[in-house]
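The complex appears here minus one protein chain, its other protein chains still in place.
So, chain A:
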Amino acid sequence: MARLALGTDDLVDNPTPRVPVSLCLDTSSSMSGSPIQELVRGVNLFYDAIDEDEDAHDSAEVNIVEFNSSAGLVHDFASIERLQRISGLAANGTTAMGAGVNLALDTLEARKATYSGSGVLYYQPWLVLMTDGAPTDNIDSAVRRVVDLVEAKKLTVFPIGIGGGADMKTLARFSPNRDPLRLDGLKFKEFFEWLSRSVARVSRSTPGDSVKLDLEGLAGWAEL
């Protein structure tokens, strides 16, 4: 038998497949006060939870898009190692939800192109849309893009209504396969912890898996 001594040079060190997650957050003036503070706290807990999970830690890449009178990128996609905890978000202006969703989708497409260009495998991207109100801009093109992607199984979307004032009918337009969720009170912490666990489930999936999200796990804090 030939001598069998395999070193690291004999093997391929492939990168872990990535799960790109875009948090598309309403930072309009109605979010001022405790909602925006709780949202920031929830996002940071999300980062902590991802950091603590072995699978999510290696695979999750998160960005934040905010929308108020216009849309903007709070920070671009980064692995949890490079993500700085956010110190705060300013709440002001109107609710340009269409612009926000379009920007979030653009960032997801750009990230996928980056993965493809560098030979990194990836899972279906996630869009988490959170708002406490109703859009003040035209959302038609954003809705069409999201629905087309979801129906083509190229996007997982979580439209989340915050509080009693969220326009759930509008959010439902973004979610052809399941009803949007309404947070029960301001339980961002529970939502983001659930989201982190769900990212971990995806990153543990193997080829052929259609990952079933544990939506029942939301029952304690959200209306389905």
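We take it that a contact is a pair of C-beta atoms (placed from the backbone, for glycine too) under 8 Å apart; a residue touches a chain by one contact, two chains touch by 3 or more; residues count from 1.
One rule holds for everything that comes next: contacts and distances are computed from a predicted model.
Novice: The complex lacks one chain in this depiction; which UniProt name from "Acyl carrier protein", "Formate hydrogenlyase", "Autoinducer 2 import system permease protein LsrD" or "PPM-type phosphatase domain-containing protein" does that chain carry?
Specialist: "PPM-type phosphatase domain-containing protein"
Novice: Determine which one of A:G33, A:G88, A:G119 or A:G164 touches the chain that has been left out.
Specialist: Once the missing chain is taken into account, the touching residue is A:G119.
Novice: Suppose we count only contacts with the excluded chain; which residues of chain A make the list?
Specialist: 1-2, 4-6, 9-14, 17, 55, 112, 118-119, 121-124, 154, 202, 204-212
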